[in-house]
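One protein chain omitted, others in place.
And then subunit A:
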Amino acid sequence: MTDPAIATEAPLHAEFLREPWDGLGLPQEEALSYQRFGATFGIWIFIASEVLFFGALFLFYAAVRAEHAEAFATAARETNIVYGTLNTAILLTSGLSAAAASLASEHVPLRRLTQWCLVATATLGLAFLAVKGMEYRDDIAEHLVPGRGFKLPEPSAQLFFGFYWLSTGIHGVHLTVGIGLVARLIWIGWRHPERLPGNPQVEVTMLYWGFVDMVWLFLYPALYLVGRPG
C-alpha cells in the first residue's frame, strides 16, 4: 500500500509546534497542521493590511494624476522602460520560483528542489534591486530628482517623480525584507536540512513574496506605461 503521493508527504516535525498550539488537546499531526493553517491565516490578514497601505499610495497617485493628466504623461515618458520591463520579467520569474519552493517544501524528496528554488528567488530579488540601482543612477544623471535643476519645466511633473521615487523606494524596502526572510530560510535549509520540508515558514514567506510581486504589477503600468500608448 505505498501510494507515492502520500508516502512523500513531509513528516511534520515536533519542533515546529509552538505555544499555544501544543495545548489544544489535538494529536500532534493535527495540531501541527492546525498551527500551519493559523500561520497562513495570520499572514493573509497582514497582507490585507498591506493592501490598504499600498491602496493609499495608489489613491494618492490616482488623485494627483487625475488633476495633472498631461504632466503625468510627459513625465512618465522620461522613465526608463527598458529597465522597468526587465525588472518586471525578473520579478515575475521570482514569483514562479517562490511558488515552486512553497509547493516543493511539502514533500521530503523535493528538499533540494526547495532549497534551489529559494536560492533562485533570493537571487532574482537581488537582481531586481541591482537593475533598480542602475536605473536610479541613470535617473539621477538625467536630473529626474525633484528639486532645483529638474529636467522638465512643468512643476507638476515633479509630482510624478515624487511618486516615482517614493513608490519604488517603498517597494524596494518591502522586497529587501522579503529577501531577508528568504535568506533566513536558505540558512535553515543549509544548516538543518531536515527542518526545511514541512516548515510552515516557507509558505508564509512565499505568500508575502507573492504580495510584493503583485504590488510591482500595479506599479509597472503606473510608472512606465502612462503616456506611451500604442
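Rule of thumb we're sticking to: a contact is a pair of C-beta atoms (placed from the backbone, for glycine too) under 8 Å apart; a residue touches a chain by one contact, two chains touch by 3 or more; residues count from 1.
Note that contacts and distances are computed from a predicted model.
Asks: One chain of this complex is not shown here; going by its UniProt record, which of these names is it: "Cytochrome c oxidase subunit 1", "Nuclease SbcCD subunit C", "Polysulfide reductase NrfD" or "Amino acid ABC transporter permease"?
Replies: "Cytochrome c oxidase subunit 1"
Asks: Could you tell which one of A:Val64, A:Ala99, A:Leu113 or A:Ala183 touches the chain left off the display?
Replies: A:Val64
Asks: Using the document's definition of touch, tell me which of A:Phe46, A:Trp116 or A:Tyr220 contacts the absent chain.
Replies: Final answer for the missing-chain contact: A:Phe46.
Asks: Which positions on subunit A touch the chain that was left off?
Replies: 18-20, 23-25, 34, 37-38, 41-42, 45-46, 48-50, 52-57, 59-60, 63-64, 67-68, 71, 146-147, 155-156, 158-159, 161-162, 165-166, 170
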